[in-house]
Each structure stands twice: as C-alpha cells, then as structure tokens.
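The structure appears right after this line, and notes come after that.
Here the complex is missing a single protein chain, while all its other protein chains stay put.
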Amino acid sequence: MEFGLWQIWDAGWVGAILRGAAVTIAVGLLSMVAGLLIGIACGLIKWARIFPLSLLVDGYTSVVRGVPELLVIYLLFFSSVEFVTKVITAFGYAGLAESGYAFVIAVIAIGAISGAYSTEVIRGALASIPSGHIEAARALGLPGSRIFRRIIAPQMLRIAVPGINNVWQTTVKDTALVSVVGLQELMRTSYIGANSTRHPFIFYLIAAVVYLVITLVSQAGFDGMERLLRLRARR
Amino acid sequence: MKLKKGELTMKLKVLSLLACLIASTGSVLAADGELSIGTEGAYPPWSMSDANGNVTGFDADVGALLCAKLELKCHFVVQAFDGLIPALKAKRFDVIISGMSITADRKKEINFSVGYAELANMFVAPKGSDLAGITDVDTLLKSLAGKKVGVQAGTTHAHFLEKRAPDADLKTYDTLDQMQIDLASGRIDTAFADQSALQDFLDKPDGKNFQLVNVQIKSSSDATLGEGIGVGIAQENTELKGKIDKALCELIADGSVGKASQKWFKTDISRPCN
Partner (left out) sequence: MELIQLAVPVLLKGLWVTAALTLVSVLIGFNLGLGLALMRLSSNRFAIGFAKYYSNVFRGTPLLVQIFIFYYGLGEVSLIRNNAVLWWVISDGSRCAVLALALNTAAYTSEILRGGLMSVPAGLVEAAQACGMSRLLRFRRIEFPLAIRQALPAYGNELILVVKGTSLASTITVLEITGYAKRLMSQTYAIFEIFAIAGMLYLVVNLLLVAAVRSIERYLMRHEARARQGVSTPLLDGTVTV
C-alpha cells in the first residue's frame, strides 16, 4: 500500500496533471474572453434598454444564472451538436468539429455561463457612470463611437474590474464541470488518475492545490491591476 | 448590429484557432481513412486509459483488429458510458466499442454490428454475507430489497435492476472504478456487472474480502440484458455497418477475437458469428 508522490511521478501523472492544468487555463481564458464579449454586448443592450433585444438578454441571463451549470453543460454537450458543427464549418474549420470537439463545446458552454455573469457586471458598471459625463460628451458633439471609446469604456472597465475578477474566478472553477463530459482538463485527469491508481485522496488534493494556485495567482494579478487603475485614475 | 457581427466573427475565429492548437497537441486530427472509436476507458479489462490518454484492453484490441482489417487508422475518444450513445448520435465519433450490449431500447437510437462477445452477468458481495450464499435468481432479486446495490449508469445492468428489483436502493456510478472503490469501502452492499469486470475487481487487493454470488444471469433471461456485445454504429451509417459486420465475422472466425479475449479474460468470450 506504499503509494506516494514518486509513484505518481513515475507513472507520468505529473505531466498529465500539468497538461490538464494547461487545458483548464486555456478553456478558462477563452471562455472568459467569449463571456466578456457577450457581456459587453448584452450589458450595453440591457443598460440602454434596447427594447426587444433587452427581453432576450433578460431571458438569457436569468435562465443561465438560475439553472445549474452542470445541466447547461449536459444539455449543450449532448444535444446541440449539429448546431455547433454548422457554426464551426461555416467559418471554415471543418476538421475541427471532430477533433477539438469537447474543447469547443466546453468553451461555448462555459463562455455562455460566464457571459451571463459578465453581463450583470458590465450593466452594473455602465449604470454607475454619471449620466452627466455622457451628456457633456454629447453636448460637445462627439460621435457615438467616440463617446463609447473615450468616455464609457474606460470608466466602465475600471468600475467593472472587481466584478470581472469574480467572474473569472467562477469561470475557472466552472471549467471543472466540463470533466464530466470527458474533456481531459485538470479535473478529468485527476479523476482518471484517482480511479486507475485507486488513490483518490491524493489526486483530488493535488487538483485542489492546482486550482487554488490558479485562483490565488489571478487574484494577486487582479489586485495589482486594480491598484494600477486607481493610480492612473487619480492622475 | 454591424459591430456585433464583427465581434462574433472574430471571437469564433480566435476561439477556433486556439482550439486547433490545443487539439493538435492532444488528440489526433480526424481525417479520411480514420475510424474514431468512442470507448469508456474505465472498464477493465474491456477498456482502460492511462496517464497519457492511451486506451488499452479487450475493446482496444478489437478496435485495432477491426481497423487493421478495414485498413483504417484508429483513434479512440474516451467518454463516460452513459454519454456514449448521445455522443455517437452527435457524431463525436464513428463507432462505439465499449462492451456495449445490443438491446432493443438502444436499437431505437443506434445500429449495432453483429455481436462479438457474450458474458454472464453476476453479483459480487462480501464473503460470508447473506447475499453471498444465495443460489437462485428469484431469491437473489427479492433479497435486494432495501439493499444498496451498485451499478454503472446507463448499462443493461442498471436497466435490468430498475425493472426487476425496483425495491433495491440503486447507486449508479459513472465508472466501474468508482463503483469498485465504494464496494471496497463498504458504501454499497453488492454490485451487479458482467462477470469479467467483477473478476477484475476480485483479483485486485481491494476485492480480497469479496466473492461472486453463485447466480449467473444470462443475457437471454431478460430483454433488458440484450443479445451480446456489439459495435455501436450511427443509424444512417449503413455502409459502415456492412463493412464492420463482414470484418468482425472474419476476425471471429479466424480466432483473432478469441485470442484477444484469452489475453484479457483468460477465457474465450467471443460470440460465434452467424
């Protein structure tokens, strides 16, 4: 029953776990980017109350935030495949549909979840921009796109940073759920290791530590960014 | 509107490109002349996966034999058992080779090749327990009432017990490994699976205090248990079914499947092709 870290090392599990962690980070980052783009688009729609679209966005955010992530992943993974294949082939990546399938679905599922939370963050940030600033810009005759770029976006981003940090942490943790449908990320690798070596404790503990490192490092990164933004704002 | 569409295009392009990068390091790119095989990878000795994602086991061998016969390159996709059929229907892979029994219910969803193997279904229980001494099917199924019985999710074993032992407290697991862990730790009273899988457990240190219950439940005894183990193929893929049937029959006839079976099960479980 002697089983230790060296056996894990010996059987190649350390490399596998690191590769898994890389996949986790890749899924997390891509989903976050996708989610932020969704969040900015939907947040703007919600904030500006663009009528029929805002209803859709409301539906999207309340469904995604009210239904367990696991269920969303099962649903997307097992049933929406043809749609996804179509979208991907439409962009000219035919071969991808099969090989990177689990990865793409993972990003779509986690991105959709992350996007719903980002939407709320962005909307909140937009709402806290003093309307006077925008009115003033309008009075100066700035075109809409420049108002967005020069007035709205910078303020919005600064206010949204803590919220985006929260969404990022949640997104990274949500990627663990994709393991249940077979993408070999950090959790899945630990799961396979736990089952095949019969030492779940050590494997899940390692997974927990790696996740903790990811979240703590990014927390530190966000703290630094916040400080920087506050300094720049003061100047 | 214009802005949004641009965003979407870019997003998808970036996403796809990065996914491509990841995919190319992880799995083999699918192309013509390749057969992608969905398997569970956690059902010893049928299919196991290791740290590098390689699949071994009886089903891996059957897959390799089949690919050699068909002159295709094999590529395994590992997927939890209860997700195999949905994933096949979703075209995530071409065929399922994962110790999957051919049943009427599954035939409504997918097609099957001819059966290539057949095994008895059995229970395992702690040595000397009440269950371990039972010798006939009806008593056994009756005495499961209120007992915690482990089965693998979505298997014929689960469907059989859902129907024939409705009073049992069924615990369903994604993988057999998890079920074995819980069996060894005493979380469940007994488990139902095919004989080979249970034998694999008994041969491990974990299984030293356990024994098979001396009741063989033949597949023919209940429709939920199916008619042997076959290769799952998408319903519309009739051409592939024809090729696989022919190849399998040849491989069974020339003893290749039997040899693989001897290697993993120490007995020939191949099913004669008719």
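Lettered A and B in written order, each chain numbered from 1.
Simple rule for what comes next: contacts are C-beta pairs under 8 Å (C-beta built on N, C-alpha and C of every residue); 3 or more make two chains touch, one makes a residue touch a chain.
All figures in this text were calculated on a predicted structure; none of them were measured in a lab.
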Contacting the left-out chain: of B:Asp182, B:Asp222 or B:Asp268, that is B:Asp182
Would you indicate which residue among B:Gly57, B:Pro86 or B:Gly228 is in contact with the undisplayed chain?
B:Pro86
Suppose we count only contacts with the excluded chain; which residues of subunit A make the list?
62-63, 65-72, 74-75, 78-79, 169, 173-177, 179-180, 187, 190-191, 194, 198-201, 204-205, 207-208, 211-212, 215-216, 219
Please identify, in ascending order, the residues of subunit B that touch the omitted chain?
82, 85-86, 89, 105, 108-109, 153-154, 158-159, 162, 171-174, 178, 181-182, 185-187
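The working rule: only the chains that are shown with their structure count from here on.
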For the complex, which residues does subunit B have touching subunit A?
4, 7-9, 11-16, 18-20, 22-24, 26-31, 36, 41-42, 48-53, 77-80, 83, 86-87, 90-93, 174-175, 177-178, 181, 204-206
In the complex, subunit A touches subunit B at residues 1, 11-13, 15-16, 19, 23, 26, 30, 33-34, 37, 41, 77-79, 81-82, 85, 87-88, 91, 93, 95-96, 98-104, 107, 180-182, 184, 189, 192-193, 195-196, 198, 200
